[in-house]
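Missing here is one protein chain; the remaining ones are kept as they sit in the complex.
In order of appearance the chains are A, B and C, and numbering begins at 1 in each one.
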Amino acid sequence: MRFFSDNAAPAHPKVIEAIAAANRLDTAYDGDAWSRRLDGAFSDLFGTEVRALWVTTGTAANCLSLAALCPSYRAILCHCDAHIESDEAGAPGFFSGGAKLILLDGAGAKIEPATVSEACDRIRKDVHQVQPAAISITNATEYGLVYRAAEVAALGELARKRGLALQMDGARLANALASTGENIADVTWRAGVDALSFGFVKNGGMNAECVILFRTELADEIVVRRKRAGHLLSKGRYLAAQILALLEDDLWLDNARAANTAAQMLATAAPHRLVYPAEANEVFLKVTPDEAAHLRGQGFDFYDWAAGEIRLVTSWDQKGEPLERLAAAIAAL
Amino acid sequence: MRFFSDNAAPAHPKVIEAIAAANRLDTAYDGDAWSRRLDGAFSDLFGTEVRALWVTTGTAANCLSLAALCPSYRAILCHCDAHIESDEAGAPGFFSGGAKLILLDGAGAKIEPATVSEACDRIRKDVHQVQPAAISITNATEYGLVYRAAEVAALGELARKRGLALQMDGARLANALASTGENIADVTWRAGVDALSFGFVKNGGMNAECVILFRTELADEIVVRRKRAGHLLSKGRYLAAQILALLEDDLWLDNARAANTAAQMLATAAPHRLVYPAEANEVFLKVTPDEAAHLRGQGFDFYDWAAGEIRLVTSWDQKGEPLERLAAAIAAL
Amino acid sequence: MRFFSDNAAPAHPKVIEAIAAANRLDTAYDGDAWSRRLDGAFSDLFGTEVRALWVTTGTAANCLSLAALCPSYRAILCHCDAHIESDEAGAPGFFSGGAKLILLDGAGAKIEPATVSEACDRIRKDVHQVQPAAISITNATEYGLVYRAAEVAALGELARKRGLALQMDGARLANALASTGENIADVTWRAGVDALSFGFVKNGGMNAECVILFRTELADEIVVRRKRAGHLLSKGRYLAAQILALLEDDLWLDNARAANTAAQMLATAAPHRLVYPAEANEVFLKVTPDEAAHLRGQGFDFYDWAAGEIRLVTSWDQKGEPLERLAAAIAAL
Partner (left out) sequence: MRFFSDNAAPAHPKVIEAIAAANRLDTAYDGDAWSRRLDGAFSDLFGTEVRALWVTTGTAANCLSLAALCPSYRAILCHCDAHIESDEAGAPGFFSGGAKLILLDGAGAKIEPATVSEACDRIRKDVHQVQPAAISITNATEYGLVYRAAEVAALGELARKRGLALQMDGARLANALASTGENIADVTWRAGVDALSFGFVKNGGMNAECVILFRTELADEIVVRRKRAGHLLSKGRYLAAQILALLEDDLWLDNARAANTAAQMLATAAPHRLVYPAEANEVFLKVTPDEAAHLRGQGFDFYDWAAGEIRLVTSWDQKGEPLERLAAAIAAL
């Protein structure tokens, strides 16, 4: 059983069904019936008017937004372990035309307002130093921690005060919300988020992510940037259909709950081994190389992380017997 | 019945089946079993070792290649009606970091060696003028004309002599080959093509295109650029599976033949109206606005093109009665 | 005697004097006493509040402005023989992050409102085609023609109507004004020009050009871009001093008049040979290769231009006997 990444899981059967159902002629690009329903569906979900643009990867979702929020000659503040810094091959620099990432520390890949403020204050207000234009946060974080609405709001307020935009990488936003039970509006636009990458691929989707723009006036620029970056697919209906299938009856939230439950089962097997609180669907455990080998010997696959740590990521489809066996194996170490 | 674009057609049922069959856990990105078969499958097809990288759009396929073939400070020679110039929102400039397109004339969107030579000769060999690095051609062209192997080879030879790379936008390469019956190797690498965008989306695919690199050493750079541009999908198997399904038993060629046959049916209905010879699956007809309205009145949709011209694009799935009705309607104008 | 380019002429003695006079310690970059006088000096000259930023080349002046006026994903309309297209090594693409130049025809490198309108109208208003953001004109043009105030105003009005910015490459603006005697305000901001590259290097300067921003709010962005492009010199006073010396007592206008007078002397020697009216300080003549060789044999240097044409450019310091000799030699051909 593999716990490498929720990226590797299959798509939910309803997603496959939706794709098959969308398999008929319609207008190309995003002019089809499915794509045209996205703005409305997400505006309903968020309780405010939004623009919703499908893309195929989280990198595209993040960087198209960031390019519109941060000019080429300014900077984005983010955690030093943020996905945009560590795992997107420099995409923010590419999409923005050279904008800089200013890297911040913070436990569990969360950043705090004080850290942002200090970083901003260290920058001389002159033309020699790159001035910040945006903050980017990941929720849930790369270490499986969750920002509560109040935490996002504190960053949102700081952003407003300092004239910065606030972007959220929500590759695992579903898991974050499933964890806290908080309202999706409270964690996003009511907290000051300007643009959100709403992740579906790690949560039962096949290859559809969604850029949600709470500042709807950004859409005109971003649809152009999407095309220019080769991200305007010819047959958008197959992306939109996936997203709509996952939105229907809150399937996205059910999937996230299932993944979180699986993570909880692993986390509670050995709470003293947890590197971080397991708040979403990622479990980081302190295990020796021998212990890791022992687990692998029983057929469980996962990544080594920092020295003496392993990472287990659970998916929407992981449950039942094999999971129980892994939990037991961890407990028995 | 709609003849706007082959972009709008549904995916072939075998593509949908292949996607469903690929719907199980595998390694993320392009490490899965399907993606790992691509190099071999295309090397067999082309009869030479190639690297084959899936992407989701022709724009990405073209521009990732061009960015590797043309430094930011040089230029790409292409027809003034080439897709990269007219319909990709400036993507070559974005992917390359500012490379220039030098626009050439040529009947039916084909370019000839002499035109390329003249354009090159007009450029002073100094630092003030942008020096060319690559030629890009589209086969079949934006007007449905087909480059024969000998024509490509003439451009390939010229490219080699002048130190230029040769890239082919093969969004409709299948239609070109179905038209001439020529060998795929003869029209590409044996003719000097360095990189090919092999189109599947217009030909029965859902959202998978393929970059074919005959200069395999380019792959290392392009896989990095693909990731950096947000084009490395998390679950690559759903793209690779589409491509493999279309390669199997030459389904791609069957689809192209079907589309070409449909185009022929329309073209032969009124040969005197043809703006260009209908060599692939695009038919440009001279019709008056009244005639166009008349056709639309009978339920046929298509684009107006230049003044007094309409464009009809046929797809792999268009045949039988409605097509016959359109042909008759055209003949009856 | 050399007539290759006004780029090659020496600096005016007063420029050298001003540099020597500025040779003492002052604040670095543009914080010195000379640089701080520029905004005021040019605001006086133009009769409106402007921001004035020194740079060292016309390419930098043009492209810093254009990058602020045209986002990376849009286009600049210019003549196909404009300096930004033909002689700046693709700098507009570099500074803007990939913006496109849309090339227009027009006699003598001038563009007309109708040509701009037609080019704009040909662009579909969708995300597939690059939308224009700015017009760039050169005054005097690359062929020595001069835009009158009314001509610029017609373009300015068109620009306003279509939501485009208007930038003027004024590498030889001095020669244009010396030619027509028109008011500098009428030819620039009153005619709708947003940003001007005011040339000094071809007109008695050593290495100082000036970006003039009539939309002063652009300055904040452009000063950052200037630094980021390596164009914020450490000791700006040596640039500002040159400019101030040339502004003093209208030395810039005197220099331009001298160069124009020299050009007139050559043009009137053989009016039937003129390729373009010699309105500023460039004279294009129809001469056979033998005739060109004959002139060169008498010690005159110049560039061959198109087949059967030569270009003679005069400078602020060319007058007297050698010039008379050349005029006579031309007349005697």
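Annotations for the structure displayed:
The rule we apply is simple: a contact is a pair of C-beta atoms (placed from the backbone, for glycine too) under 8 Å apart; a residue touches a chain by one contact, two chains touch by 3 or more.
Bear in mind the structure is a predicted one, so any value in this text is a computation, not a measurement.
Within the set A:43, A:86, A:180 or A:216, the residue that contacts the chain not displayed is A:86.
Of C:155, C:233 or C:312, it is C:233 that touches the chain left out of the display.
Remark: the omitted chain is touched by one listed residue; of A:97, A:170 or A:230 this is A:97.
Against the chain not displayed here, chain B makes contact via residues 71-73, 97-98, 127-128, 131, 221, 223-228, 232. Interface residues of chain C with the unshown chain, by the touch rule above, are 2, 4-5, 7-11, 13, 16, 19-20, 23-29, 55-61, 63-64, 88-91, 94-95, 201-202, 206-207, 224, 227-235, 238-239, 315, 317.
The omitted chain makes contact with chain A at the following residues, 72-73, 75, 86-90, 93-94, 96-101, 103, 127-130.
We adopt the following convention: only the chains that are shown with their structure count from here on.
Chain A and chain B have centres, each the mean of its CA atoms, that are 34 Å apart.
In this assembly, the C-alpha centroid of chain B lies 42 Å from the C-alpha centroid of chain C. Residue positions of chain C touching 2 or more other chains, listed in rising order: 72-73, 97-98, 127-128.
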